[in-house]
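What you see is the complex with one protein chain gone and the rest in place.
Moving on, here comes subunit A:
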Amino acid sequence: MTAGTLSHLAAAVRTKASTASAARAAFRASSPFISAQRATSTVRFSSSSQSGSAGNDASNSLNGTPEQYDVVIVGGGIAGSALACALASGRASGTQKIALIEAFDLSGHMQWSPKPDQYSNRVSSLTPRSVLFLKQIGVWSELDLSRVAPCEGMQVWDGVSGARITFDGADAKKDSTRSSFLRQVFSGASSTPASSAEFFDDQQQQPDFSKEQESSPLAYMTENLHVQYGLQKQILAHKARGIQLDIFERTKVQDISSNTSSGQESDASVDISDWPVIQLDNGRKLQTRLLVGADGVNSPVRTFAKIESLGWDYSQFGLVATLQIDPSTSTAPDQGKGIAWQRFLPTGPIAMLPLNNGFASLVWSTTPKIAQDLKKLPAKEFCALVNAAFNASPAELEYLCKNIGPDGQPLVDFQSEIEWRASVQDAEKGGINRGREDYKAPKVVDVQENTRAPFPLRMRNSNSYVEDRVVLVGDAAHTVHPLAGQGLNQGLADVECLARVIEQGLLSGSDIGNIHSLTPYSSERFFPNLAMLGTVDKLSKLYNTDFGPVVWARSLGLTAVDNMGPIKTEIMRFAMGLEEPTSSRRV
């Protein structure tokens, strides 16, 4: 991957950073714009000797000579911002000249001032591993812990057969030191690089992982905006202490090209002819040693690098919303506090994730038509339907979804239909001597206004995560079905690994843009990501049917796993990110 492929790269690819993420735009639109931060980057005082960037300035950049950077990150979402933070906090990588380009507003995140009775609809579950990483880069301590909800248990069941599996965080901490079969299968890393901890400056902030294990929630639920806020705050702190970290916000990438014959006055010792050149829509040009694509599923950087991305679109949409619940209606212990509920329906899984103050976040994967209808349905009927989705039979749910009019008006009386079916179901249950009564999810009483938003579900994996001078992280590299809540966690694991690989590369004096220095990143992340994608994809397909024999087999399997403690623990630890190399070697 050297001279031969350069000619491929030469063909400039027109890109539009607006594709970075339409969904992100939706929730950013609410943040107020501030322009003070806009051009903080014009003059840099010095550049490190390693970087090889000649001291150039804005005028240079404007009249056609590109400004030189060591790392340019395209996309200021969580993955991109986290990478900027991680690099800035590294001992060696902190000396590099870094740029972060984002099409939307970033400084607006600093104005994030949530009300206790309002939650954004984009919520992620952060696994213990992701939380550990956020602690390492100093972001976790910036967060408002009253808006982080620990998820200590999980109830997952089959909507067709009722087979159920329950996860309890307390089980996962047992045997925490044991290397397991699943770990050997799923964590592709063959090498065991030294702990990432030593690469970060803030040693005193290193959390004690064994202590972490004691409370051991399965995951922490928090709003994406909240994480963005913490990241942004940390980025500003890094800038304040003199890290060369330039933010280009509300700036789109117009074009990326590999500048083969610029013939400019660079110093003779460094050949920068193969460094990619990024043309921004504010007229500036950046040339970089390493270009990082953190620009989402339609990544322009990936297109530039001619990396193919394989996968498919599910014929499903996800619908998110912020719900208000009545915890006293849950039959789980402690009013179901900190329990995530997920029911697999033939149209897709529906999940309710716990937030604080009697709120919950909904992710309902269903057919595109139903997702659009649900968005338009009046709040009262919507809540009734969500409750039915957790309790009623799939046939009942199908009937109700069919009876949503073109303008979202209900064509039948939802409340009375649901009550009638519930009374029939209760009468049936009364006669059966069930040994164990399954816990019931709490009732939804209201949905926060303007939080219902549908988005398409897809699966993608890039054929490769690295090219010469280009590396992909997060959604740009891989996109996964949200049913296991793993997308963001995979992205953060990528970022953690990439920051470590760059740090190591710098310490050993190699060119961090060279594909050979990036290969360790690719080989550590590619297989675990692929395994996760594959697992989630198969689960989604397995549950996307109500065909009798399949339902029977999957229910038997689920009940079996639920009864086999050790296997269940392994699955839990895998989903919590405890099985992968970073965390396990820290124990």
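We take it that contacts are C-beta pairs under 8 Å (C-beta built on N, C-alpha and C of every residue); 3 or more make two chains touch, one makes a residue touch a chain; residues count from 1.
Note that contacts and distances are computed from a predicted model.
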(request) Among "COP9 signalosome complex subunit 3", "4-hydroxy-3-methoxy-5-polyprenylbenzoate decarboxylase", "Cyclin-like protein" or "rRNA-processing protein EBP2", go ahead and choose the protein name stored in UniProt for the chain not displayed. (result) "4-hydroxy-3-methoxy-5-polyprenylbenzoate decarboxylase"
(request) Give the residue, chosen from A:V71, A:A103, A:A163 or A:A477, that touches the chain omitted from the document. (result) A:A163
(message) Touching the hidden chain in the complete assembly: which of A:Q254, A:T367 or A:S555 does that?
(response) A:S555
(message) Which candidate, A:L145, A:A379 or A:V424, sits in contact with the chain we can't see?
(response) A:V424
(request) May I ask you to list the residues on subunit A that touch the chain which is not drawn? (result) 161-163, 393-396, 398-399, 402, 417, 420-421, 424, 427-428, 431-433, 435, 548, 551-552, 555-556, 559-560, 563-566
